[in-house]
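Of the protein chains in this complex, all but one are displayed in their positions.
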Amino acid sequence: MTDALSLERLAYRYPDGTDALREVTLRLGEGERLGLVGPNGAGKTTLISLLAGLAEPSAGEAAVAGLPLGPASLPEIRSRTGFLFNDPDDQLFMPTVLEDVAFAPLAAGAPPAEAERRALALLEELGIARLARRFPGHLSSGEKRLVTLAGALVSRPRLLVLDEPTAFLDPWARRQLLERLARLEQSLLVITHDLELVVELCSRVAVLDDGRVVADGPTASVLGDEALMAAHRLETPHILKHRHPHGG
Amino acid sequence: MHMADALLSPAVGLALDAGAGALLTGAARQLSRRPDYQRKVPLMGVLGAFVFAAQMVNFAIPGTGSSGHLAGGLLLSILLGPEAGLLVIASVLLVQAFFFADGGLLALGCNLFNMGLWPALLGLPLYRRLAGDRPGTLRLTLACLVPAVLAAELGAFGVMVETQLSGRADLPFSRFAALMLGIHLPIGVVEGLATAAMIRFAARMGALRPAPEGAAPERLPLAPTVLALAVFLGCAGAWFASTRPDGLEWSLARAGAALPTAPGRAHEVLRAVQRFTALMPDYALPGRRDAAAPPAKLDTSLAGALGLLATAGLVAGGAALSRRGRGPGRSAR
Partner (left out) sequence: MSLVAARALDRLGYADSPLHRRDARAKLLVCAAFVLGVSSFPRYELAGLLPFFLVPAALAAFGRVPLRPVLGLVLAASPFAILVGLANPFLDTRVAARVAGVAVSGGLLSFASILLRFALCTSTLLLLVATTPMPRLAAGLRRLGSPAALTVQVQMLYRYLFLLVAEGERLSAARLLREPGRRLPRFATARGMLSMLLHRTWERGDRVHRCMQVRGFQGELPTLAAARFGTADALFLAAGVGFCAAARVLPLARWAGEAFLARGA
């Protein structure tokens, strides 16, 4: 089977001429979990926009969920890929949790009864069926995050792209989400500042800085490299410092 | 100022509800066919919520000791276009009635007329004409100030007409007019200044995008607008008739005084025309017309409402026919 994600010298230039992404080459295998880290302004948000088809790359090739990125394949790519954006309130725009989770199948033309059944099954699976009739605005941050996850998983995607999934979460809710994510079979691309999350969840990590991938390898060795981290305005997480004293 | 159910008679409330309903339905249909509707859906929603958030920001009006805030009707029309602006204002009014007891169920139509229609119908074209292509600060301020004041005063006029025609409150016209129009002058000025500031900011933010090439010009749909205006004018006319019992006879008497030699003929003809056209002579229901009592207010407004519904039916029929005559696919102008 093809890779879940494959980027070949992908670039994006703003209309004003600034380069957001210069050359990004990245591969994510089926079922693999890749962390993508980098300082602010490294191009992480732009990369998500390109993958979601919200902006067009100025150069390079990309295949998402086994399909070449382009206008023709976009609807199919979007149904095979789940996106979790930074602020759950942006994503939960429907008036009830159930309708929000059922949104993607409904928009894709599934009959309402079928969409409702799938949404309820998924809420059950995530242990949040009790939220089905609630108004998204009344939920806690942790609950909102789990509901966005349900909304992304409902079309059974091959690939999940997560943008700062642990933002706004208290430690307990973060732990709940982490355990949930660890049990998923999908390929994960986790774009985050939360390096401890990457250590716990991802076997591999790539570092993005100034529009380029500057490092790509096993999580422990990349994030444990204190010199590399410092050079790209990042910091080795504490758990790695304990596990690998002095960069071992 | 929100019209309340308590000040309305059903005839006035329902007539304006019907007019507002037709207008909203027309605007909704036209809007959902626009190519940029998809993009506007979330934007309209958050801008409606912005109106409420903006009301958290009360500011001092120099020299008056009172405070003001942005009402947003003109701003919404400029940022979103007339149809979308009107729909957002309608949703704002609905939520204000539901959650804040501002307005009411029967009064929704009145409030849409008073606060939503004028910015979308008159305010926006006036703004565009006054502002031109790339207005400077002063010109932009003026271009917002004039329509904002006009819309506020027309809204106040609407409140007066609706209140007086309903006959639940007893304000004398001259004092009511002085009070309402007086209060709404500074309200309109503040609205104009605040709107101008927001438009300047929106332009810097890149939010004032020109309409997509080749799209139909952004105007309210013709037939429902004419119908809504007919309803409103019908109310204003009925109210005028009620403040001057025998308005036609009064003007005839003056005409008669000016032409002392021709008393009978013209008078008779006009009387006949009036009898023929008016469903209910002198706007009084049959059987309740005793000489001493002036026509009851309820009868006046009921008669007015029936009359204007008939007018509205005619106008709507005419508009539908004229549109059909121009062939399908042609959008309302």
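So that you can tell them apart, the chains are marked A and B in the order they are listed, and the count of residues begins at 1 in each.
Convention: a residue touches a chain if its C-beta (ideal position, glycine included) is under 8 Å from a C-beta of that chain, and two chains touch if they have at least 3 such contacts.
Only a predicted model underlies this, so the values are computations on that prediction, with no experimental measurement involved.
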Contact with the hidden chain, among A:His138, A:Arg156 or A:Arg233, goes to A:His138
Name every residue on chain A in touch with the hidden partner chain.
49, 52-54, 75, 78-79, 83, 85, 87, 89-91, 93-96, 98-99, 102-104, 106-108, 112-113, 115-116, 133-138, 151
On chain B, the omitted chain is touched by residues 1-2, 4-10, 13, 24-25, 27-29, 31-32, 37-39, 41-50, 52-62, 67, 70, 87-88, 90-92, 94-95, 97-102, 104-106, 163, 167-172, 175-176, 193-194, 197-198, 201-202, 205, 207, 297-298
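Keep this in mind: only the chains that are shown with their structure count from here on.
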Taking each chain's centre as the mean of its CA atoms, how far is chain A from chain B in angstrom?
49
